[in-house]
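As you look at this complex, bear in mind that one protein chain is not there, while each of the others sits in place.
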């Protein structure tokens, strides 16, 4: 085991998978950094530090720096995937989904179905998402709800460096299109990462914290906040299961339902606004399938129905937090 | 009152509002039909029959036929809205959201917030949506869930010709960006439409059918199916409220909660796939806010987690239907 | 340009198959048995065939909403296509895709596409893969004059130039996007010129003359296979039917279709050229007509009789594996 930052775990995984399988190809804006400049390729190596060195090692045919053309990037990933390659495309900010959604939603996600099951498109789209860096309304969003709603996609949201490695490896080796969401506020998060081969199957949640009283469901950065809340509550004698979904599609229904059957109380934490999102998805899953176990109405802790604001004070008010999560846990315990 | 098809109600409303307010401008692909051809402008007048005659009456500066460039269409609507006009843009198939989402999601929906509340962008985006015409995976989708999730937008889904008129009039006069979703399988639907001035406020649901036993919530085409189911069930002595949401954002929470407080049972019908959509949204609203009234777990009748298939038999299996809705009502009544 | 008699016969058979497929569909759609939106390719056959006769199965193409011609030209099974358009279980996409989504990856046919401008970015990906395979293969994006206004098409052209990808952008200018004339919708009216402005070599050719198309494409394909970068071709071509079946076509000029059928029919032009230059005998061509006609008859017959998909099949083929 080595202690790595999440961004390092991503970079190492890309290295390892590219080394292992020559069909793996990465592409994205400024992932090489310095193309067409005096400093030359690798002068920068990606603004997130998740691709530095790949070009030097694997060359420009497999490490493709692209112009600012997200539709072309994702479309190219689709075409690479259809013709025997394993593309890993990077979308620098998940907010840019707006300029490339067709190639995700109507193309790669649907190839297999539209073409009668005769096609495989093993493409991975890495998207850097989330609030917390005061990047404002167009550089801070968490569109996992939108992506999870799309049949044909798998959607992954790692919350630790180890999971980043295990899940990204699985994503690259998976035969279906996978959206891999990396939270920018988790990039510097450190953790032990298993060395060598390490895969984590999709659709298997992780129990990030264990307790008997309330089930908290979260993904990505929200797992960190939920765990913090659970730790604080534990000191007050309140036990929480924190279920880290790892993948929102497929969804580990069993893990959620098992926990709720035990606790009878549910708090869902989601970084997105409240309407038609992952929070409502989990709440309705539980009320449909574990209705009889519920002792209180499920609680949702989400961001408000607003864009992401810029100023520190506003963004703090916008995001779920350990405090807000703990409050929701208390509310559900206090019910009736 | 005149009996009109829904598409006629749309066309008449556009006529009336353009006549009433010279700032109303319409734009979209082939909405004039025949530009640059020997047949000339208005040779076709829009493939949906919702714009025929507008060009002849109001001229090319206010009735703007566009190339196949959805991002530019929506962006132009945003720019028109920011500079004092009331654009009504048409997106021929809602599925093309994929190629213009940025201008909806990151631009017009967010202008007001990002710019500190100092901006108005009274743009309407009409989108023709929905399955039922065997138009397959890329011409049949119902992306209202995705749009409803976006703060800054209002989302309208008329289910009758009268509502189409009343809601479109409101949409055009509204100061915020509005997404107006017209179901292609409702275009030929006939109904009485009030003459003259007629507006319906947003956020006020319509009771399409009344009953005491179960609350059915639906929007757009699904209202028709739900009402049909409710009529059949009424003959069996089962009474259903059918709540036609009319607008999914804002949402008439009160109408839903009042009904569920009375019936204690909820069936949500939604044409979209089941994950992170309008169905989960309504279910979680009700379980959060009317938990104590519930006598059974809420039921969702949605399309499956698949793209929309082509063949008649498959599309039929895909879509919710009166039969499937009635079954869900029976399930919720049979619970425990 | 050299082209063998056999190759000519094959090309003619392909063109004729497309033509008869489409003419027949036009009739069959009237019966109401065929569901959905169908866009017929008749009139443009010389383009699809003139391009694809230069390709082999390793080369890939991506098509448009008007995809039947490209599919047939790239070797998709004609009966499987007809079954698909009829929405049958044995259709090439099991009835899930229909006219607008026919694909056959094994044949290098990456899909018709219901999204205008959907194909070009995909083709850049296929071309980048082709570059990695390193065996000279290439990828072709078919687009209409209307599609050349969609941002995705431009992004794809630029990305192809930047990455020196072996991609060909084949623009079929049939003068209409739906009911709108190219004179209105394409700012410059010069599609090849746009492509050139992205830094690639571009050709212009009469798309109703197979021989010209084939000759030009020889140069284009040589250029691209040689690694000299992507290329574009603008074909001047004609659409014989409406935009989709049901289109009243009042935007057409008086007698326009009759004139096109008379003066701009690629099948007639082929036959005349072949006769004049004694390349293939009329008898041989007539025999091909008969063969093709039988094939289409049989395809329609079988499609009519074939079983529809089962309702439960709606759930399959979304993922390879899920959970």
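Each chain carries a letter (A, B and C) given by its place in the written order, and its residues are counted from 1.
Everything below uses one rule, namely that a residue touches a chain if its C-beta (ideal position, glycine included) is under 8 Å from a C-beta of that chain, and two chains touch if they have at least 3 such contacts.
This structure is a prediction, so every number in the text was calculated from the model and none was measured.
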Task: Would you mind listing the shown chains in contact with the chain that isn't displayed?
output: A, B, C
Task: Tell me which residue among B:41, B:78, B:130 or B:298 touches the hidden chain in the full complex.
output: B:78
- request: May I ask which residue of A:15, A:291 or A:310 touches the chain that does not appear here?
  value: A:310
Field: Selected residue (touches chain absent from view) among B:102, B:244 or B:271
entry: B:102
- prompt: Pick from C:197, C:268 or C:281: which residue touches the chain that isn't shown?
  reply: C:197
Task: Pick out the residues on chain A that sit against the missing chain.
output: 29-30, 33-40, 43-44, 47, 65, 67-72, 95-96, 98-99, 133-139, 304-307, 309-314, 316-318
- line: Missing-chain contacts on chain B, rising order, are 25, 27, 61-62, 64, 66-67, 69, 71-85, 87, 102-103, 106-107, 111-120, 151-152, 154, 175-176, 202-203, 250, 252
Field: Hidden partner interface residues of chain C, rising order
entry: 149-155, 157-158, 161-162, 184-190, 193-194, 196-200
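One rule holds in what follows: only the chains that are shown with their structure count from here on.
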- prompt: Which chain's C-alpha centroid is most distant from that of chain A?
  reply: C
- prompt: Just how far, in Å, is the C-alpha centre of chain C from the one of chain B?
  reply: 35
Task: Please work out the Cα centroid separation of chain A and chain C, and write it as a whole number of Å.
output: 39
Message: Give the residues of chain B touching no fewer than two other chains, as numbers and ranges.
response: 71, 95-96, 98-99, 136-138, 304-307, 309
Statement: Shared-interface residues of chain C (touching two or more other chains) are 91, 93, 95-97, 101, 113-115, 151-152, 318
